[in-house]
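Here the complex is missing one protein chain, while the rest keep their positions.
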Amino acid sequence: MSLPTANLDPAFRITRASHVVLTVRDLAASRRFYSEVIGLVLTAEDGGTLYFRGVEEACHHSLVLRQGGEMSCARIGMRMFTDGDLEKAKAFFETQGCPAAWVDVPHQGRTLHVTDPVGTPLEFCATMPVMPRMITSFTHQKGGGALRLDHYQILTPDVRKACEFYMAAGFRLSEYIAPAGTFDLRGVFLQRKGNPHDIVFFNGAGPRLHHFAYLAPEVHHLLHACDVAGALGYGSGVERGPGRHGPGHAMFVYFRDPDGHRVELFNTHYQVMDIENEPVAWDPADHNVSFPWGLPARQAWYEEATPFAGVAIRDPHVKPNPPTLEKYLSRPKT
Amino acid sequence: MSLPTANLDPAFRITRASHVVLTVRDLAASRRFYSEVIGLVLTAEDGGTLYFRGVEEACHHSLVLRQGGEMSCARIGMRMFTDGDLEKAKAFFETQGCPAAWVDVPHQGRTLHVTDPVGTPLEFCATMPVMPRMITSFTHQKGGGALRLDHYQILTPDVRKACEFYMAAGFRLSEYIAPAGTFDLRGVFLQRKGNPHDIVFFNGAGPRLHHFAYLAPEVHHLLHACDVAGALGYGSGVERGPGRHGPGHAMFVYFRDPDGHRVELFNTHYQVMDIENEPVAWDPADHNVSFPWGLPARQAWYEEATPFAGVAIRDPHVKPNPPTLEKYLSRPKT
Amino acid sequence: MSLPTANLDPAFRITRASHVVLTVRDLAASRRFYSEVIGLVLTAEDGGTLYFRGVEEACHHSLVLRQGGEMSCARIGMRMFTDGDLEKAKAFFETQGCPAAWVDVPHQGRTLHVTDPVGTPLEFCATMPVMPRMITSFTHQKGGGALRLDHYQILTPDVRKACEFYMAAGFRLSEYIAPAGTFDLRGVFLQRKGNPHDIVFFNGAGPRLHHFAYLAPEVHHLLHACDVAGALGYGSGVERGPGRHGPGHAMFVYFRDPDGHRVELFNTHYQVMDIENEPVAWDPADHNVSFPWGLPARQAWYEEATPFAGVAIRDPHVKPNPPTLEKYLSRPKT
Partner (left out) sequence: MSLPTANLDPAFRITRASHVVLTVRDLAASRRFYSEVIGLVLTAEDGGTLYFRGVEEACHHSLVLRQGGEMSCARIGMRMFTDGDLEKAKAFFETQGCPAAWVDVPHQGRTLHVTDPVGTPLEFCATMPVMPRMITSFTHQKGGGALRLDHYQILTPDVRKACEFYMAAGFRLSEYIAPAGTFDLRGVFLQRKGNPHDIVFFNGAGPRLHHFAYLAPEVHHLLHACDVAGALGYGSGVERGPGRHGPGHAMFVYFRDPDGHRVELFNTHYQVMDIENEPVAWDPADHNVSFPWGLPARQAWYEEATPFAGVAIRDPHVKPNPPTLEKYLSRPKT
C-alpha cells in the first residue's frame, strides 16, 4: 500500500473551504456566542437563519445557523473558482458515483450539492454577494476577532477512501498520521488553498463534523475569546487549550458552542504550495505530535462530534485509541 | 472571629519578596531549565551553587540553587529597607517567639535568619551587590523572559496564625479565601510591595513551598516558555496552564523544574496601596475563582510541594477538598 | 555639585501619583477619547465634571475632566498613606515655604492643596470612595485598556530645585539626565511607589504638565489604542510612537487628546525598591537614550505642554536643545 496519487491537473478548480451550515436550538444564544466570543460579523438574518462572516471576509457568509430541533450539520461548503468549474465538477462527481444536484440556496450563486464517497454532504458554489471586509473596522471587532473560515475536520471510518477521492479532485495531502513505517492512514490533511488544510479526515465513528476552524489574528485574540467566554458564562465550553499543535505549530483553542458544535480558533498556518512538498508523516504513538507540552485533550474532544443531518453513522474498523487526558491522569506513576 | 488587624505603622520596613534558596540534584539540568525555559540570567557560579536573577533585576540573585542530595527549599528571602530595619525586626521576631539569628551569606549584606510561627524558614537582608539590569539587552533574553521574583505560596495547616504574624509585621491582606460569610481563612494573600502578594498561605500539609513566581512581560513570553520547554524535553513539566486566574486576572503557567520544584510565570498584577482597599473575599466553593474558563488544576498541583529542609510537615485540621481536574472529569454527566 | 540626598525616613508617607485634574473645552469629545481610545472607565458625571478611573483601579478617579474655557491643568494629585500622614506633611510643606491648605474636594477624603517650590499645584489625599476593579470585566474593556495612572512629567526651569524638594519629601531618584560626568540635572525621575517614576521633571519653560501616563497591559493594547484612534478620527493625535524608551525599556505611545493634553500609554516598568539601587545617569548627547531605533520625537513633543491654571510660565536658564525629528531629517547626509 502507498499514498494515493495527487492529481496536479484536475479538470475543475476547487479553491477553498468556505462555509458551514449548522442547525441550532436557540438562535439568540448562538448569535451571542458567535458574535461576542468568536467575533464573527452578522451579515443577515432571514427568518430562522443567521448568516455570519469572518472579520476579513468579503463573502456573504462562512457560517449559517438555522433554527432546528436537534443539533446537526446540514452541509459543509467549498468554493469552485468559476461557474464553469462547477459544471465540470458535476460530471466528475457523478463518474465517482457521488450524487450531485443543482440547488437554489439564498445568498449564493449557482450551487451544487454532492455527497462524497464517505457520506459527507458537500455544497459547492463559485460566488456569493460581496460584503465589506471589516478588517480595519477596529471598533467593531470582538472576542476572538475570527478572520476567516479555514478548514473542517471530519470523523470517518473510511479515511483512505476519503483521501483518494479528494486527491483525485485536486486536493493535495500535506500531512498524514499512520503507524510508523506504514501507509495505514488514520488521519489525512488535505488542501487546495495553499496552507496545510481545507479538510481533514480522522478515523472514527462517522461521518461526523469534528470541528470547523477560524483563523484568528494573534494569540492574544485566542486568549481574549476565552476571557469573554468566561465573562459571558461560556467558560465551561473552552474544551481544549489554549495549546500548541505539535506538528502544525499553530496555537489553538477549541470551544463547544451552546449546542455543542465544536469550533476552533487558531493562529498562523504555514504555506504549502510547491510541488516538492511531500506529505509529512506523523506517528500516532508519538505523544509530541498531539501535545509537545501541557495536557492531552480529554476523551470527549476525541469522541464527540456533530452528526450530519440524516446521515447514518458507521463505526470504524480500527477502534481509535487516542492518548486522552483521562488515561494520562490515571497512568501509573514512575 | 474577624480578620486580623493590619499594622499600618510597623517598627521596621519589609519591602518585598526577594529570593529563594533551593536544593537540586543536578545543577546542569537546573541551569538549563532556568536559563532557557524561565529565562533567568546567571549571575554567578560558586562551587556547587548557582545564583540567578531576573531580566530586570539589579540585585545579585533572586534564585539560589545548591547542589544537594534531596529536593528541598532551604529558605525564602525578603528584603528590609535598611540595615536599621533589620535590627528593629530582630527584636520584633524574638518578641513573637520566633528564633532570629545573624548569619553570613555570600553575595548579601547583613542577613537575619528567622523561623516564622508556622515553621517557614525566612532570610532577611537589606542589600545585595548591584548587577546590570538586562532589561534592554534584547539579544540575551530567552524563554519566558522572567523579569523579577514576585511572590511565594506556602502550604500550612496554620493559615490564620501565619496571617496574624505577617499582618503584625506590616503586611496587608489583599485577598482571602474563606467559606462564604465566614472568616475561616483557607487562603491569604499578603503584600508589602503594593501589588496583591509577596507571600500567600494556603491550607494544606506544611509548611511546604507550593511555588515561587516570576513576573513575565507579556502573555507571549508565557507561551514561548512553554514552547521552549517542549523543544528541550521539559514539556511534561508544564503542569498547569496557560490559563487565567479568576480573581487576580493574571495569565499564568506553572512549571515543575527538573527536581519538581514548582515555578510560576505570570503577567500583569494590579496595584494595591491605598488604605481604603479592604481585603477581597473569595468563596472556595465558587468555581469561577479557580477557573473562569478551561480546566481545573490537577490534584498534583494542589497536593505536591517542596519541603523545607529539616522542617517537619504537619497535616491540616480541615482536609483540603479542592476542585481537581480528576474530580471534574469523573463528575456525573448532566 | 552632587546629587541631592535621599531622605529614607521621611515623617510622612506619600505613596504614589494618583490623579490629574484637567480643564477641557468639550466634555463629550473628551469622554469619547478617554473611554474609547485610552480605555478608561467612567465612574461618575457631576454637572460639568467627568471622573474616570483605570481598568484595574479601585479608587474613584485618576482623571478628572472639568468643562472650562481654556485648556489647562488644575492640579496633579498624589496619595498619602493615612490621614495622619497628611497632617505631618502639611507641617513639612509649610516649613519648606510651600503654601498648604485643607480643601473640600468631591469624591475624595480629607484633601490638602500645596504648591511645590517650582510652582506645580499639588493635591494630596489619603482616601477615595472604593469602586469595583474592572480588571476581569473583559467585555467592558476598550481601546488601550489603561490599567492605572502611573506618573507625571513636568517641564520646569528649576529641575534641581524640584529634585531637592521631592527627595526631602521621601522620593527617591531612580534615573537622571545630565551632561556626561556632571550633576547638572536636566531631567530627574523620582519615585515613591517602587517603580522608576511617580513624577518626572525636565528642563523647559514651566511649570507645565508635559504628560501624564497610564500603564497598559501589553503592547497590543498600545497598538489597538492607535487603531481605534485612527478609526474614530483621532489618528493625527498619535503624536509619537509606538516606540521603545531607550533606558527605561518600556514600549510607549503618546497621544494628544482633543484639547491637546498629552497622555502616554506604556507597558511594563521595572521595580526599584532596594537601597543599593543608585540613580542611573543618562547623557543627553547619547541618542540611544531617546531612541534606540526608529525616529526621534518631533519638536512639538518636546516643546508643547499643558499650562497649570493661573501659574506663570518661566523660561529655563539653559535653553533645551533636544534631538528633534525635524533636525534629524534635515541633517547633512553622510
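So that you can tell them apart, the chains are marked A, B and C in the order they are listed, and the count of residues begins at 1 in each.
By our rule, a residue touches a chain if its C-beta (ideal position, glycine included) is under 8 Å from a C-beta of that chain, and two chains touch if they have at least 3 such contacts.
None of the values given here were measured: they were computed from a predicted structure.
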Visible chains in contact with the missing one: A, B, C
Which of A:Arg75, A:Lys193, A:His224 or A:His261 contacts the chain that the document leaves out: A:Lys193
Selected from A:Leu63, A:Met128 or A:Ala146 as touching the chain missing from the view: A:Met128
Candidate in contact with the missing chain, chosen from C:Arg32, C:Arg244 or C:Arg314: C:Arg244
Residue ranges of chain B at the interface with the undisplayed chain: 36, 136-139, 218, 220, 224, 227-228, 230-232
Touching residues (missing chain, whole complex) on chain A: 8, 15-16, 56, 58-59, 79, 81-82, 126-130, 133, 135-136, 147-148, 193-194, 217-219, 246-247, 249, 267-268, 270-278, 292
Residue ranges of chain C at the interface with the undisplayed chain: 219-220, 223, 226-227, 229-231, 234-236, 238, 241-242, 244, 251, 288, 291-295, 298, 325-326, 329
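The criterion applied here is as follows: only the chains that are shown with their structure count from here on.
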Same-site or different-site touching of chain A by its copy chain C, using the half cut: same
Chain-chain pair with the highest tally of contacting C-beta pairs: B-C
Where chain A and chain B are represented by their mean Cα positions, the distance between them in whole Å: 42
Gap in Å, rounded to a whole number, between the CA centres of chain C and chain B: 32
Residues of chain B touching at least two other chains: 219, 292
